[in-house]
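Next up is a structure, given as structure tokens.
The complex appears here minus one protein chain, its other protein chains still in place.
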Amino acid sequence: MLGWFHKLGSPKLFFEISTRWQNPITALSVLVIGGCAFWCLLFAPADYQQGHAVRIMYIHVPAAILAQSGYIFMALCSAVYLIWNIKLADWAAKSVAPLGASLSFLVLITGSIWGKPTWGAWWVWDARLTSTLVLLLLYLGMIALRGALEEKGTDGRACGILAIVGLVNIPIIKFSVDWWFTLHQPASFKLTEQPAMPLEMWLPLLIMVIGYYLFFFSVWIYRIRNEILIREKKTAWVKSWAGSS
Amino acid sequence: MGKELGGFQLRFDNIESFLWMDGVGLFVWSSYFITLAVLTLNLLIPYLKKKRIKKEIREASEN
Amino acid sequence: MLEVEDLTCLRKGRALFSELSFSVRKGEILQVVGPNGSGKTTLIRTLVGLYTNFRGEINWNLSESPLFMGHRSGINDHMTVRENVEWLVSLNDQVFKPSQLDDVMKNLGLAKLESIFCADLSFGQKKKVSIAPFLLSDNLCWLMDEPFSGLDKNGVALLGKFFGDRMAEGGLIIFSSHQPVSIGGPLRSVVLS
Partner (left out) sequence: MTFFKASIRRELINYHRKPSLVLNPLVFYGLVVFLSVIAVGPEKGQLVQVAPAFIWTAALLAILMSADGVFRNDYEDGSLELVVVSGKSLAVYVLAKTTAHWIVTVVPLVLLMPLLGITLFFDFRSIWVLCLGIVLVTPTLSILGAVGAAITLGLPRNGMLTFVLILPFYVPPLIFVTGMIQASQLGEAILPFVYWLLGIFFLAIALAPMVLIACLRMAAED
């Protein structure tokens, strides 16, 4: 187990393996998301209450799922770095932060655009939007800490610790925001009390989620490869890579 | 409404109704375009950065 | 005793010094010499466990952790000399009688300064304050980073004498210095370049 970890923890090996994988994954993700977008826009049924506005769900919900699982993934990478001191895991965690921030930003934007035709307001202090806002703030804090510590070279451990603290806190934050929302619950239309989604709605949603996952990993691989190149720029193999192609 | 296309039910009669979407077209389309923009940027930024890094490494090793 | 084998300290991916091997026994004093930036401070900090980015082996064979004097004094400016010494000594699990403190203060040339705030002391005086807990302790293993810098001639001679005394009692002292120092006894050295 450990041997396998350390082997995969070699930046060079990861770079070589990912060279083969990055383009197929990127192409596949673009294909899945693009194709599924057509499905969602043209063929998915309109909701009996929201009408065509429900089509926003297909890009909003996967982004929300990815923003959250991205944070968990980042915290896991950080834990691997802190426990086994594998530098690649730290770079992996670092590569998640901007991606996760952009996705949670996307969730908020599409959420508020979705809110206007359905709730009648651009923004509702709904439990899920609020906790996504906190998630965005956590990602931004992460990026800020990286920026501040990068020069000193101690960014990895501090960010790792912060990521894990955040992971412990996310359920608490989610729960407390839920509580807060029920305390202040406005009399408005609620999205959560829908009848079960029919197959022709959740199937494209599921495929879209898969597409987003593929996309997440392709961008993550791009970013982590850049990180490897920067950190290992003085090694022979990076120089020969830069010179060759 | 709409015609069948390979087993799928097409939900719009014509381009106009597809764009209009019963009045919510602006919301749906803008959110799709914003998503497109954010996702494209996510791919583009690391791609451009990689090109820059590569150039830097090459120049550094030539000097 | 202490044994160090093939010690390499890395700083920002670069080796500060590499494959250093030496050993120190009880009753010996080891001086770490080298120009600025050669890694003296890092070596002392690595030995004491503060710096962990290294390869190689460090084996301590001691019953208690060594007394440490760092590059930064550890003296709090808003506390008096006595309060500072009491705190530093409590870190080492030692107790002392007031008369002992008086003696040490007199020895160090700090008599009557006990109730002065450390902010009002000169650099050399502060150095002496951070030496005081070493003299109040039974622990014979000392690790000091630049203990002589900032001391006047008398202070240097005094600390040299303390070193000699400890060595005679079977102490183990490792210190760094950028200038040659003479103490009352034989001195081994590790040179960093």
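Note that the chains take the letters A, B and C in the order they are written out, and that residue 1 is the start of every chain.
The criterion applied here is as follows: a residue touches a chain if its C-beta (ideal position, glycine included) is under 8 Å from a C-beta of that chain, and two chains touch if they have at least 3 such contacts.
The model shown is predicted, which means the values in this text are computed figures rather than measured ones.
**Q** So which shown chains sit in contact with the chain we cannot see?
**A** A, C
**Q** Of the listed residues A:23, A:49, A:154 or A:240, which contacts the missing chain in the full complex?
**A** Once the missing chain is taken into account, the touching residue is A:154.
**Q** For the chain that's not shown, point to the residue among A:10, A:85 or A:176 touching it.
**A** Checking each option in A:10, A:85 or A:176, the one touching the absent chain turns out to be A:176.
**Q** Check each of C:2, C:30 or C:48 against the chain that is not shown and name the one that touches it.
**A** C:48
**Q** Specify the residue from the set C:59, C:90 or C:122 that touches the hidden chain.
**A** With C:59, C:90 or C:122 as choices, the missing chain is touched by C:90.
**Q** For chain C, which residues lie in contact with the unshown chain of the complex?
**A** Contact residues on chain C toward the absent chain are 45, 48-52, 65-66, 68, 70-79, 83, 86-88, 90-92, 117.
**Q** In the complete complex, the non-displayed chain touches which residues of chain A?
**A** 82, 134, 137-138, 140-141, 144-145, 148-149, 152, 154, 157-158, 161-162, 164-166, 168-169, 172-173, 175-177, 179-180, 183
Note that only the chains that are shown with their structure count from here on.
**Q** Where the CA atoms of chain A average out and where those of chain B average out, how many Å apart are those spots?
**A** From the centre of chain A to the centre of chain B is 17 Å.
**Q** Report, in whole Å, the distance between the mean C-alpha point of chain B and the mean C-alpha point of chain C.
**A** Comparing mean C-alpha positions, chain C is 64 Å from chain B.
**Q** With chain centres taken as the means of their Cα atoms, state the distance from chain A to chain C in Å.
**A** 50
**Q** Flag every residue of chain A that touches chain B in the complex, lowest number first.
**A** Residues 26, 33, 37, 39, 41-46, 51-53, 55-56, 59-60, 63, 99, 102-103, 105-106, 109-110, 113-114, 116-117, 215, 218-219, 222-223, 225-226, 229-230, 233, 238-239, 242-243.
**Q** Considering the complex alone, what residue numbers of chain B touch chain A?
**A** 5, 8-12, 18, 21-25, 27-28, 30-32, 34-35, 38-39, 41-43, 46-47, 49-50, 53-54, 56-58, 60-61
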